[in-house]
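For this depiction, one protein chain was excluded, whereas all remaining protein chains were kept in their positions.
We just call them A and B in the order they show up, numbering each chain from 1.
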Amino acid sequence: MDVEFQHISKNFGSVKALTDVSLTARSGTIHGLIGENGAGKSTLMKILTGYQSKSSGSILLDGVEVQLNNPGQASEFGIGMLYQEPMDFPPLTVLENFSLGTPHQSRQELHFALKTLSIRFGFDLNPDRPVELLTVGERQQIELLRLIHCSIKVLVLDEPTTGISPAQKEALFPALKQLAADGMTILLVSHKLEEVANLCSEVTVLRHGKLTHHTTAPFHFPKLLTAMFGFVPKRSDRSDTRDTGPPILIFKDIEASGERQGLHRCNLTIAEGEVIGLAGLDGAGQSTFLRLAAGLISPDQGKVILFSDPLPYGAKASIRAQELHTAFIPADRLEESLFARISLRDHFSLREEHGMFWQSRTETRKRAEEAIATFSIKGTPEDLAEDLSGGNQQRLLLSLLNRNSRLILLENPTRGLDIQSGQWIWQHLRDELSPDTTIIFSSPELDEILHYCDRIIVFHDGLIVLDSAVPETSHDAIAAVMTGIRESAP
Amino acid sequence: MKKLILDILLGSLLVFSFTYIVLLIAGAPVLDAFKHIWLGAFASSIKISQVLSVWVPLTLCSCGLLFTFRANLWNIGIEGQVTMGAIGAMAVLRTPVIDNPTLILCLAFLTSMLCGGAWGLFAGLLKTRGGVHEIFGGLGLNFVSQGFILWLIFGPWKRPGIASMSGTELLNRKLWLASLPGWRVATAGIVIAIAILILTWLFLEKSRLGLKLKAIGQNPKAALLYAISPERYYLQSILIAGSCAGIAGFIQTTGVYHRLIPSISSGYGYLALLLVMLSGYKIVLIPILAFFFASLNVGAIQLPIVLQLDSALSGVIQGCCVLCALFILGIRQRRAQP
Partner (left out) sequence: MMGDLSLPMLIASVLAASAPLIIIALGETLAEKSGVINLSLDGAVLFAAMAAFVVARETDSLLFGFFAGGCAGMLTGVIVGYFSIYLHLSQVAVGFALSLLCRDLAYFLGNPYSRVQGPTMLNSKLPFYDSLPSSLQIILTQPLTVWLALLLVAVIYYFFSFSKAGLCLRSVGENPAASFARGLNPAKIQMLAVLGGAFLVGIGGAAYSLSLKPGWGRPQGAEGIGWIGLALVIFGGWNPIRVALGAMLFAFLQVSGIGLQDLFPGIPSQVFQTAPFPLMIFTLIFMHYSTSRSRKQGYSSGRLQRIAGKLFMSRAPKGLGQSYRQE
């Protein structure tokens, strides 16, 4: 079945996730969809399955426009999707997960079907095991088998090879090719270029919700990487490298769980005054790293040593880290770091460290007004945090940072900001703060990392795969290790 | 503003129609029922003072609940906290050592706060240490305090000779909270309630504690990034709520019943939960709504005598008010979303 997207747009409130995307996936082919995190690939696919609604545009199946309002309708047309985050039921068994959403069949029939399909794809699944004991890869295997069992005609795969062993990959890929050869339409969302090149006959690249590139095999990797990550910045734009001091943050044999892969075998020393960028695909371990340093999560093994002081385990760690002048600004501002229905001024009152019992209205008001002026926040002290735009929320968070912070951890600091706001934020971070302040930030934008940091650490599947001073590496090399290409860039 | 008035009108209409239907089903004269509730609450100064004597504990409990609701805690254990406050007060009042009534009353007041607060803290610790949801910890403690007060009334503190549901022996007159001539409400109770109202307003709106509780209630995750430990403030808020409830118990003992009875809390804790929900957690509405709820409660007392109706009608109206308010809120939120 041919799948045609026509002028699809999707807005989440004021945020544009997709703008006017049109593409066609032909029956019997594997169509690759690539792009960096947040480029809109998953959103586009979720619109196809009816999981999310679209704001405008239309979807045609074999040339006929269809309405796909929920996944139930989509599956009647034979559309099925393997979601990136496993969409399953962890406490239920493998067989139960396999049977949910399939047409009614007896337990024996399902059991048999699961077994036959497992053998065909070389998967080893115990039907009676609760899914929560399985790895993410195994959970995706069940889902894949279920979709194939439902004899669907359009298969959407969103990052299907996360956590799958090379041997299983070798079984999976020919099977997918066979399915396509049998007439199935397969849409493959991935950021692993080698896989895409291996499987797909056509590739579409999305960046910032827009279609930037479309090509058929054979593929030219540098071109694809440019379409994914934008152009390589000129060296002369780079900020000056700073001098560094004694070590302030040490990770010792850290094993931690969190995100998709957790963080493993992590040993690292960070010196005072460094500006460090954490690169990696979504969920590769950067966020876990930042939260460990901020004391928000405790490692399963190993120690985090902050200013030569091992962080305690459990709830006290975060408060201890703050006593040691460490500040953390998470990516999700309203969810994790601001109080939606509390005014700007009161945020300053909450931030006061040795405040009196009573709120000092005039003083916090003065502080808020000063901050609004110096950080050019568009708003008044009485505005609620939720009424600010993303950029102004980020400025507010920066203005709330303690002036004597010595280590600042930022998770994707320019997320959802326009270019000016982003540049403003960086100007503030690099120039306004004292030069011995250490900054560690993660970002999905390679340009940003290369532009602003002195040292880059690249994460892949919970491991640090590259740790290097910026001048000693290149955009292409980083993009390659980020996307899992082991040998040096093509 | 226009929308708000419209909502209030719509809500009243819904409540009125529901009550009307309920009365019709019960085969009761609708207008007479309303008239008698009105008369029962406002016909004489005695009735009005009765309303006020219900208003006092309701207001006190509501003030306490504002703290816990602000931290997003469901302090359902407030009933038990009132009971424990009453028990604490009574324990002091029964001590024969001290002669000075004012001193005894002051001590009883402090003990009631302490007992209510401790009972609240217990539920809080069950939550923060034991991971037991505060609703179930609170309920369990409510049952415990109920058993405890029954045991006291029928056991160690029973009236000489006969133990009965009607409670312990009456207190010495000197230990009654005084009321103005012709009024049946303890003046001290009203003063305390107003003082607590003002204090609550000050704490919630003017102190950093109130702000921190608000922050924790909205986003406990973010609070941690401001070096505010949610657990610590959960305990503080429930301690304050328990103390307020304890004071309500003190006034029930010394100003209303002048003894300990099994139902000393009279369900005011649960009623205050409804009241605070109805107020939308706004303190300015608390005294007004508490007066409304109290007059319903007092007005319904005479229904069984004049119309052979059960006095639970007041509870029906109160519960219905809250559900209708929630309904309107839900509809409005639904409209606001695309």
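In the analysis below, a residue touches a chain if its C-beta (ideal position, glycine included) is under 8 Å from a C-beta of that chain, and two chains touch if they have at least 3 such contacts.
Since the model is a prediction, treat every value here as computed from it, not as a measurement.
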Of B:131, B:161 or B:182, which residue touches the hidden chain?
B:131
Where subunit A meets the chain that is not shown, the residues are 46, 49, 51-53, 70-72, 74-75, 81, 83, 87-92, 96, 99-101, 104, 107
Even though one chain is not shown, subunit B touches it at residues 22, 25-26, 74, 76, 126, 130-133, 135-137, 139-141, 143-144, 146-147, 150-151, 153-155, 163, 165, 262, 270-271, 273-274, 277, 304, 308-310, 312-316, 318-320, 322-323, 326-327, 329-331, 333-334
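As a convention for this text, only the chains that are shown with their structure count from here on.
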Would you mind pulling out the distance in Å between where the CA atoms of subunit A average out and where those of subunit B do?
49
Once bound in the complex, which stretches of subunit B touch subunit A?
206-209, 211-212, 214-215, 218-219, 221-222, 224-229, 231
What residues on subunit A touch subunit B, complex-wise?
294, 296, 315, 318-319, 322-323, 328, 330, 335-342, 346, 349-353, 355-359
